[in-house]
Each structure stands twice: as C-alpha cells, then as structure tokens.
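Only one protein chain is missing from this complex, and each of the others stays in its spot.
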Amino acid sequence: MPSSLQLDERTASTTNNSLVLNYEQIRKESELICAPLETEDYCIQTMPDVSPAKWHLAHTSWFFETFLLLPFSRNYRCFNPAYDHLFNSYYLTHSQPFSRPARGLLSRPTVAEIYRYRAAVDEAMVELITNAPERSWQEIESLIVLGLNHEQQHQELMLTDLKHIFAQNPLRPRYRELSTPPAHEVADISWINVDKGIYDIGHNGNGFAYDNEYPRHKILLQPFALASRLVTNAEYLGFINDGSYKNPALWLSDGWASVQANAWHAPLYWEQRDSEWWHMTLGGMRPVDPNAPVCHVSQYEAAAYASWADRRLPTEFEWEVSVSGLPIDGNLRNTDYLQPAAGNNESLLQQHYGDVWEWTASAYAPYPGYRVAEGTVGEYNGKFMSSQAVLRGGSCVTPADHIRSSYRNFFYPKDRWQFSGIRLARDL
Amino acid sequence: MPSSLQLDERTASTTNNSLVLNYEQIRKESELICAPLETEDYCIQTMPDVSPAKWHLAHTSWFFETFLLLPFSRNYRCFNPAYDHLFNSYYLTHSQPFSRPARGLLSRPTVAEIYRYRAAVDEAMVELITNAPERSWQEIESLIVLGLNHEQQHQELMLTDLKHIFAQNPLRPRYRELSTPPAHEVADISWINVDKGIYDIGHNGNGFAYDNEYPRHKILLQPFALASRLVTNAEYLGFINDGSYKNPALWLSDGWASVQANAWHAPLYWEQRDSEWWHMTLGGMRPVDPNAPVCHVSQYEAAAYASWADRRLPTEFEWEVSVSGLPIDGNLRNTDYLQPAAGNNESLLQQHYGDVWEWTASAYAPYPGYRVAEGTVGEYNGKFMSSQAVLRGGSCVTPADHIRSSYRNFFYPKDRWQFSGIRLARDL
Amino acid sequence: MPSSLQLDERTASTTNNSLVLNYEQIRKESELICAPLETEDYCIQTMPDVSPAKWHLAHTSWFFETFLLLPFSRNYRCFNPAYDHLFNSYYLTHSQPFSRPARGLLSRPTVAEIYRYRAAVDEAMVELITNAPERSWQEIESLIVLGLNHEQQHQELMLTDLKHIFAQNPLRPRYRELSTPPAHEVADISWINVDKGIYDIGHNGNGFAYDNEYPRHKILLQPFALASRLVTNAEYLGFINDGSYKNPALWLSDGWASVQANAWHAPLYWEQRDSEWWHMTLGGMRPVDPNAPVCHVSQYEAAAYASWADRRLPTEFEWEVSVSGLPIDGNLRNTDYLQPAAGNNESLLQQHYGDVWEWTASAYAPYPGYRVAEGTVGEYNGKFMSSQAVLRGGSCVTPADHIRSSYRNFFYPKDRWQFSGIRLARDL
Partner (left out) sequence: MPSSLQLDERTASTTNNSLVLNYEQIRKESELICAPLETEDYCIQTMPDVSPAKWHLAHTSWFFETFLLLPFSRNYRCFNPAYDHLFNSYYLTHSQPFSRPARGLLSRPTVAEIYRYRAAVDEAMVELITNAPERSWQEIESLIVLGLNHEQQHQELMLTDLKHIFAQNPLRPRYRELSTPPAHEVADISWINVDKGIYDIGHNGNGFAYDNEYPRHKILLQPFALASRLVTNAEYLGFINDGSYKNPALWLSDGWASVQANAWHAPLYWEQRDSEWWHMTLGGMRPVDPNAPVCHVSQYEAAAYASWADRRLPTEFEWEVSVSGLPIDGNLRNTDYLQPAAGNNESLLQQHYGDVWEWTASAYAPYPGYRVAEGTVGEYNGKFMSSQAVLRGGSCVTPADHIRSSYRNFFYPKDRWQFSGIRLARDL
C-alpha cells in the first residue's frame, strides 16, 4: 500500500455510511456502462491491450476481494478460488495471472456468473465497511479508496476497449445512441506564456492521489508558452494532406518505423469514404468534425505533428504548472458525448480537462524521492516506469471526479486506442 | 459444381417431401449440438483453425443462401448483404472472405440474430425445395445434397472446435454430461493380410460422394497387412515412457521440428496429475483409459509411433481396399460417447469406422483424371491438395450417415485438434 | 548405410586406383567451383535455406571424416573436434548440429583453414582407399560412393546458393563471366502419348542410386501425355500478363497464401527495368530470353501455370516412365552455361535432363517396401518424406554424371531458389 495514499478531506470526514454510498455508486456505474451491451459484446478481445468487458467487471471485483475481503473480512468465503488466477491482472507477487492476450478465450465464467460475483463481493464489502474493526480502519479505508479509483480507471478502459471492439467489426455496430456535440468554428490557437521559475510539482496531499503523483517537489522551468486549445481535426488534416505520413524528416526514428510497419496514414478509426473522412465513434460511424480535437493518435504522430507545425509537445511539468489551480471542468464522461468536442473559445486555456488525454514530451519516471510501496499493491504504478510517456488532463471517457492537475496517465508512444490527442507548446 | 456429384438412390427416389425432411432433420441437428451452450460459448475462437460455433451456424446457412437461394429462389431477399463477407469461408472466386483468424472478434451479429438468419434461410429453402422449377431441379438437388453434407462436416467441426475451446479454459468446463464408454481389456493386435493385386479405388457412384473421391480408378498394390485395431493409449504410453519425444531418430524432420517448437510431450489435451495421466473430453476431465484408442495426435506423432513400433502407417489405398464392403458401423456420433472407446475384440477388423480419424501415409492428391469443378463450388476440395495428409474412417463425432469407405478427410501433418489416431500397417 | 546402395559396374570393376582418381576429381571439382570467389563470398548466408560456400566445403569434408576416416582409418587424428558440431548438417543421431540459420555468422574457421581441412581429409582418404582393410572394403567403398554423390549434390547447391547470395546484393555482382546460350525460336509444344499400363518404377540396381529410389516396383498408370518441352519464359509471361498473380481461382490454397504473404508477382530473380524483364544469372543481370525455360518458380506457381494453361503437372511416375531409357544428355553443368537454354526442337522429348528441375505433382513419399537404413546414414533421405514435392531431371547446375531417370530430388512447394521449372502433362 503506497504510504503516500491519503484520503481527501471529504472522505476522511465521512462516516462509514457515506463511504458505503460512494462505494455503491461507483460500483453501480461500471454496470451502467455495460447496460447497452449484448452478452456477446462482453466476451471479445480484439488485441492484447484490450480486455473483454466481463474481464473488467470481474477484475475490479477481484481487487476488492483480494486486497480487502480476504485479508480483513472474517466471514467472507472466497467466491471461487479459480478466479484468483483468471482475474489477477499483473500482480506477480500475489499469484500467476492468466495470460493477458488470452482473456478473450474464456467463455466461462459467463456474464451472469460474473454479475453474481460482483453482487457477492459488493454485499461483503458493504458488510466490511459497516463493521470494520477500528484498529484496521485506516488501512481498510485507504485500500477501499484505492479500489474505487481503480474501478474508475477500468470504467474508462471499458469504454475505450469497447470502441476498439466495435470498430473491428465490419458491421461497425454502435455501443449506443449518442448525442452529437455542438459544431462550431474554433478560433486560432493563442499562447499562454509562463515565466521561468521554480514551481511545485505533484500532489499536495489534499484528497486521494496515486503514489506516482508523490512526492510533491520543486522544479526549475525555462520560460515557455502553451497553446490555448487542442489541435483540431482540420489542422491535423493539413498535416496529412501535406504528405507527412510519407516524410521521414518529421518523425522520431521509432515513430517512422511504426508508420512503415503499420501503414499508418491517418488517426486510428479514420476511414475515407469517397473523398470524405469518417471515423468510428461509440455512437457509430460519423463524419470527422473539423473543429473537434484530433483523437486516437500515438505520441509518435503527436510529435511529428508538432515538428511539422514547428512547435513541440509540452513536458508534463509545463502542463501541470499551467493547469494547476484551474477548476476541473470540461468534456469529461459526465457530458455523455463520449467523443471530443470543439473548444468553446471562451477561456484563455481551453480543453485542459477532458476531450482527449494530452501526450506530453515526458517519459514516465518516478519523482525524486519516490519509493515503490511495500507489498503487492506496490506493483500498481512503479513497475511501469520504463519506455512509456505521460499523458495529462483526462478525456471524454474519464469520470469527472477522477481527474486532477497532478494526475499522470501513461502509455507507450505507439499506442493509439486511447482517447489521446495533441496540445502544442513552444519555447519563449 | 463437381460433375461427379451424384445423388444416392434413396435421395434420387425421394419426392421433394423427403428432401424437405432430410433438410430439416440435418439442419435441426446443428442446433441440437448447440443446445448445451451458453451464449458466451458460441463466440470464442481459441486458434486460427478453430471457428466460433455461431460462425459455423451462420456459415452453413450462408452456403445455402449463396449457392441455392440467391441464384434459384425468385422471391428470396438477401437476409443481410454484409453477411456475404462475414460468413464466406474461403470461396475467393465468390467474394472476399472475412479474415479467418479474426472470426472470434465479432460480437455481432448476436447468437439470436444468427438463429433468425437460420430460420429465414430454412423457411426459404423449404419453399425452394417444394416449388423448385423443373428445369433446374437436378442442379438444385445436387447442390442441396452437397449443402447437407457440408452441414454435417461442420457439425463435426463444431464439436471438435468446442472441445478445443473448453480445453483452453483453466476451469475446464464440460460441453455437457456424457456417459463413459464401457471399459474393458483389448486383445493384442492381429494382422489382416491383403494380397498383391489390382484394386478399385474411389467412389462407385451409388449415392453421394465428394468430387475428391472421383474418378474411381484401378491401382496396383503390393502385399501388406493391416492391424486389427487402433493403437491404444496404453501402447502410446509405452512410446512416451520410452523417451520417444526426446529421440530424434524416430521422427520425420518436420515432425522433430514441431516437437521442439511446441514442446510436445504427449497427445493434445493430456495432462499429468500427480503421476496419472488425465485428458480433456467433451464431458470434462477424465483419466486416460488405457484400452481406448489414442487420440489427438498429429501425423508426425503417428509416424514416429509407427517407427518406434517398427511398423508403418497404411496408405489411404491400403485402408480403402481393406475396409471396402464392410458395414458402416462403429463408435460414430450416434453412440453419443463423443470420445473414442476400447475395441470390442469381436471382429477381425475393428474400429475401422468411428472412434478416430486414422492418419494414413498418403499425401492428399487428386485421383488420376480428377478435374476441379467449374465455378465457385470448385473451390470446395481441389485447392487443398497440397501439403496435407489423408485421414480415413470417421470418428466419434462424425455423423453415422456421413462416412463411407471412399471418404477422404485431410489435414496438415502437424494438426492435433481433430479426433485423429493411429492404425498400423506392415509390408508382407 | 542404406542396404540398397549399389556400386555401378564401372566402380565395382575398378581397382582402388580408379576410385582414388574418381575421389580426387570430384573433390577437386568443388574447389574449382569456388575458384572465382573472393574470400568474402565464401561467408555469406542470405536465408536459412542457403549455406555459405565455405560451409559446403567443410561439411562435405566432415562427411568423409565422420563416416569414413574416424570409423575406419587407424592413423587418422580428428582435424578439429569442434568441427563435428559446426559442420554436421542434420544428423541428429550423430551429434547436435550447429544452428542452420546461423551458418553465416561464423567468420572462423577461415576459408584458408577450411582448405587445410579439406587437404587433410583428402590425404587421409587417399591413404584409406589405398590401404583399406579387406574385410571392411565393401562397406567403405559404398560409403565413399555415397560421399562422392553427396559432394556432387553440394556442388549443385553451392552454385544455387551463390546465385541467391549475389542476387541479394544491390550491386548484382556476377559469379563469373559466362557465355550466353544460343538464342532461337522454339516450336510449339507437342505431346508424347503414353498408354495405360503397368510400369516399373525405381532404380534397377545397376550403378549407384540413393535409397529413396528403391525398391524398384510396379505401378499402374492411366493413359497420359507429356509435353515435348519445358514451359518457356514467353509462355510464362503470358500467364503473368493475364493477371494470374492476382487471380485466386488458379492457385492452390497454400499457394495463394504464399503469393499474398510474399507479394510474388514474377519468378524469383526477375525484375522489370522500364518495361523490359531482366533476371539475375550467375553471369550477372541479363534480359529474359523468351525461348528459354522459365526457372526459379515454386511448385505453387508451376501448378497455377498448369491450371491457367488447362493442363496439369505430371506425376513423378509419368515422368520416369517417359524418360526411362533415353540417353543422359542435355544442358547440365558440363555445358557451363549455368542457366537454362532454349530447346533444340530436334527430338520428340526435349530438355528432359538438365536446364531446370521439373516440378512433379507427386508428394515425396517412400516407395512400397522402403525402409530407412540403420545408423546415422539412415537420416540421409527418409526423414524428409513429409510435405515436400518431387522434382525430376536435373538442371543446368547438376553434374552430368549425377543424374538418372530414377533420381528423385525434393523441395517444399514454396521453394524458388532452386533451378526449378515446369513441364506440362495432360490426361488422355
């Protein structure tokens, strides 16, 4: 358990009752996300990075069962010992996880059985929260908060993975009927200047944060400017139409190798019908909105675009310094668009939360003084600090109460199935 | 349409009504095979050779829709034009088939939708059979008979593939409750001698046969002897325990490469629990019956076993000559064991139909004078006559009315997921 | 040692002296083939099937050292014990061979050292032949004859592999200056008819033959016709220009998969310059001669061509029956063209020896009664009788005294780097 995990004031002041409510609401939310699915839709894994929805539902329950119920709940009887193998994701110090690329090869347990698993876990969790022993309460509460944040991460992943799953099907089925964000022109990018100086980075300890957001520490930044809004589809089309996918001069070496190996020529999910570009959304195939932010690009494409535009990507520190203190507001999951939307032209800095995860130039690395936590939960974040890049700001499928300025998401530079996009920066 | 396709006497003499009955019974049978399945079980593809059950159900319907309804039924309206891509297996001259290894990535159409597709096709087929135009009747009837034989092949494949699917799941779920074949000792192999001579090979034209069983022709055989029964698990254990999986001297060069690359050390589906061997069956995990025939071995293993036993595999011609004229009887699907069973020690030649497909030494090749049929149905058999080996005799999952002495099944020497086993032969 | 190995009359009647001469001449020939090479050219391996020339030189010496000198020569001291691992090709019952695809990763032993190895082996071999003990002489002589035939096979492979090596180099260096075969028109194909009947197949025991040519046995053939000459480049261009590489209807299923996977669109070594086709030869890049036989095609391409021409490939039996008894004459290595040449229009059956190995429709399989020989030499042929196809007749790089009507060469259907071409057949 990361020693740096802290409960936010609200949670710390709640009675057990409010934690029960919080628990039930977040757990219910995962099931609501699955409400539009047919049984068949729960079972599919279209690439190793994608997991079936039923796996997500089971794994998040396994997390509570393994880290809370089995160690702390006296009366709890393991729902099915075989699940420990099947639904462990990557906690190698706990048990041998089932092969990740084979998650889609399991027809059993059935979806119905997994819902029974969830119900059994939920019943026992409510009992544990209500009657937890005083002396372990702090540890239990920390772990429950971690488990709920973990569940929210998987809610986002479920939507992300379902989009990939539906997009591979030539029938292009939609996840569900979705409303279209309002279309309107966006103004040219303007630039927010930030002075050279020493700034604080990392979480301040008020409320929950992952261990990778700690320790808060000071860094020295050179002066820079951050773009007022995200790069739009129209702007990205300029990059495409300029032949950039055929111009090695714009690309990182590994990026160019990816372009060649995968025949990339546009963002993931884009397809040209006659001369018009369409793309897959959770609401089905739609024309590409020129004013909406470009989405589903790799960090390689983001960097190549920046090079083409004679700009660069911001570091994660530049991003955090710029956004810190601004209200958490934007096209997050609660708007229910489930796709990026055109900026509103209203504030100086727009779209900093929601719409798309913003690729930064920063490699995912530990902050000075970071230490991996003791025990199995220590595998949560630290072991991934190699070869991945940091993304910031959340997306249109991120729960609104799950994002903050210090939040560090991380994926490989080649990954495109996340809702990932581009904000530019430049030196001053 | 292969010109060599002939209707059997029974069929030829039936009125349309009896073809309707035949059609309905065989089509119904496919659905009965699926009756024990959960919706999730229909969707899984555990390796490229395996297809999801729902794909089998749809593809066999597509066959009737494509080769019968759309060309011959005036009133029929295509159920869903997108299905032509999704459910075409390998008829490249007809349309571009959906990627075979990706058949398990399609959650839609749902299982329910595919049953609606079947129902629509069946209704239209009955209508077509009943009201077919006189002048096309012969062609229609041939194609229907081909379609029904095709459906029966897929019934066998469904059971074969479901076994693979359930076996990959660590829960080892069973397909359904199955009775165990009676256990009893089997007598030592005795040898049936066949004289040197000129023999007829291939189908005689009475009743249906695939084009690859034609033309019937004469061959000259050297004297040989065929084993009275199949190689048993006990005998194969002797081969294993003699270190044969580590002895390259016994193996074909490609076979040894397969042993090394795949770490083969026993038949597929075998696993050692403590010191006892168990294996997966459609009825779940069971101890290996020493008297039952060994099953789920590749041709490489069959050949290595024969080499170890100082025997050889029979050619397909030796097999056909030996079996021709014997009644079609054995542990075929109608026994409902769905696994191989010990020989009955009763007749001279035992287990020649059913139990396991018997690997022969013969490469799958055209008979002298064979010509690929005109049109798309010509892709049915001929294009697979390269690098595959012939198996004979049907297995415990073969419909009893689908096998005959001239029947040629074919798989790659490395394939193990079929119900395939070993019968020995030797020179005289 | 294959029990079926027989010495030809000439050899059997020779004194030891004439075997010494034979030995020295054939061993010298291997070195003459390498005379045009630079040191660097000896070291390269451009794909797993290709071996470096220095490996060929060493391996053939290892053959004599391992099967003759070490068992039979009292005074011989192993040249270098490490060579047993490095230069064993595939005799798994003897020792662990060095990884085949890694043969090109060995800079040592140097070329000079390998020539010293050859010299040491040759000196000891001459001594052995001269002073061999009477009681082992028959066995020794058989093995020497096998070793010399083995050496000749590797002479052909050296030229074949060197062509591949030089062809991968963008500089397209030539192996050496070569004269061009005379160019002239060839007459249309005529057909040699062969009656239905019982024919002898296999070697008659006069002179040397490999074990795979035994036992001689009778087969029954249906009537057929064999084309008078090989398929020409001009005819094959007709196939190409008709879009055949894009027409799946013409191809075996595995063949079509190869076309797709490897983007085949012409024979190996062909390249289009402006609108003209050129191809790599051992004498460097040359325009494709329309009248010369097409070469460097896979069996898949041969079969697709036959299908396009509405013909078929002959079986190896049809070939042998047609050619048996004809004089061994043709564009073999002794013409020193080292590339196929236009037919001479003179005899009824042309080009049956030399020019190109002719793909047959026959899978490489044991003849009835064939048994793998005892001991390590038993690995020579038998273990390759799976998934390969038989080629007949020798090519322009085959030594003239190494070919005969019963000679069976074998490669995988996908292989193209051999000098392999097409002769058509048809049913009567």
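First chain written, first letter: the chains are A, B and C, and each begins at residue 1.
We take it that contacts are C-beta pairs under 8 Å (C-beta built on N, C-alpha and C of every residue); 3 or more make two chains touch, one makes a residue touch a chain.
These numbers come from a predicted model, not from an experiment.
J.: Which of the visible chains would the unseen chain be in contact with across the whole complex?
T.: A, C
J.: Using the touch definition from the top, which of C:K28, C:H85 or C:H265 touches the missing chain?
T.: Missing-chain contact among the listed residues: C:H85.
J.: For the chain not shown, which residue from C:G104, C:G202 or C:P413 touches it across the whole complex?
T.: C:G104
J.: Tell me which stretches of chain A touch the chain missing from the display.
T.: 90, 92-93, 198, 217-222, 224, 248-249, 251-256, 299-300, 303, 307, 361-363, 365-366, 368-369, 372, 379, 383-387, 413, 427
J.: What residue numbers in chain C mark contact with the hidden partner chain?
T.: Looking at chain C, the ones touching the missing chain are residues 38-46, 82, 85-86, 98, 102, 104-111, 165-166, 168-171, 173.
Convention: only the chains that are shown with their structure count from here on.
J.: Closest chain to the overall C-alpha centroid, by per-chain C-alpha centroid: which is it?
T.: B
J.: Approximately how many whole Å separate the CA-defined centres of chain B and chain C?
T.: One centre to the other, that is 38 Å.
J.: Where the centres are mean C-alpha positions, what is the separation of chain A from chain B, in Å?
T.: So the centroids are 47 Å from each other.
J.: How many angstrom lie between the CA centroids of chain A and chain C, rounded to a whole number?
T.: Centres of chain A and chain C (C-alpha means) sit 60 Å apart.
J.: Mind pulling the residue numbers of chain B that touch at least two other chains?
T.: In chain B, no residue touches at least two other chains, as defined above.
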